[in-house]
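Complex shown without one protein chain; remaining protein chains in place.
After this line comes chain A, so read on.
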Amino acid sequence: MYTKDGESYFIVDAHIALWDARPENQRNIHGKQFIDCFYDYHRNLSPESEVWPYEDYLYQGGARLMKDLFEDGYVDHAIFQPAHLGAFYHNGFGQTEEAFALARANPDKLTYNHCWDPRLEQAGLDQLRRDAERFGLKGAKLYTAEWHGDSRGYKLDDPWSYRYLEAAQELGIRNIHIHKGPTIRPLDRDAFDVADVDKVATDFPEMNFVVEHCGLPRLEDFCWIATQEPNVHAGLAVAIPFIHTRPRYFAQIIGELLYWLDENRIQFSSDYALWTPRWLIERFVDFQIPEDMTEYAPLTTAQKKKILGLNTAAMYDIEVPAELRLPREEPQAAAVAR
């Protein structure tokens, strides 16, 4: 919980990781390039006081994660969204066992989402069924730009991908987070093209599709589909740190998302350990659209509460203490009748 100026906010960090990018886990030069790229994001977009030494950035471990998120970071609940990246790291980038153990030890604070790769075909599908049961999955993170053999990415509307989504739906995995954002190799088979989200959002109306990094670097394509598909949501990972280096640009992003999507479909995420949540939450609560940007309405406190936690809490059935909820929005007709 975060309190400022008499207002209290329930915070859900919708996208975190427990990764291991230490040299002994790097399979090849790409493993080093990948974490170096993340570290450049971190250095480029963080306030100077929040920049970590490189060594700390390679691996955090559970104790530090708990401290950064829940002791220092105001977070009430956080959701693991692991990327496997087996082509770059011996034991994967996201640390499944460690993260799951941590989530099991702190069920009120952590939710473990797992990942799958439809290019593993039947074997992966069988694994997904076992994983769903073992981890009690409510959601999954898909990294469509992941390398696999000669393939440098897949699409959500590939035939095997559909079979995985059908299985997920049947297993009660309703919340699908998709990495669409900067880095990695979009060649012609453009792994960041969000058109495939459009198709699956239509075909799986009971599932939620959270586009992480809200489609940046293709905000317009994302907004266009999100406007038409009510089950498409925007994750603010990588977009929200612009609040420090480029506040006017951040104002435009949030202004556009509120226009095209509405305030119920935007989720806060620190993308830990890319960034720590504390400063992002403080800045976001203090943030306001600059006055000369007359094309956008000012951000309201209720909108900030929804974005910082209430939207994700609703999606994941996370209980919110009564005093941190918003007053229920009564339909106009009912209010008049009373």
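Just so we're on the same page, a residue touches a chain if its C-beta (ideal position, glycine included) is under 8 Å from a C-beta of that chain, and two chains touch if they have at least 3 such contacts; residues count from 1.
Heads up, the rule we're going with is that contacts and distances are computed from a predicted model.
Participant: Out of "Crispr-associated protein Cas5, tneap subtype", "Lactate utilization protein", "Metal-sulfur cluster biosynthetic enzyme" or "Beta-ketoacyl synthase", which one is the UniProt protein name for the chain not included here?
Facilitator: "Metal-sulfur cluster biosynthetic enzyme"
Participant: Touching the absent chain in the whole complex: find that residue among A:58, A:223 or A:289.
Facilitator: Reading the full complex, the residue touching the unseen chain is A:223.
Participant: Of the residues A:91, A:228 or A:245, I need the one that contacts the missing chain.
Facilitator: A:245
Participant: Can you say which of A:8, A:33 or A:202 touches the chain missing from this structure?
Facilitator: Among A:8, A:33 or A:202, only A:33 touches the chain that is not shown.
Participant: State which residues belonging to chain A touch the missing partner chain.
Facilitator: Where chain A meets the chain not shown: residues 29-30, 33-34, 36-37, 40-41, 43-45, 152, 182-189, 216-220, 223-224, 242, 245-246, 248-249, 252-253, 256, 259-260, 292, 294-295.
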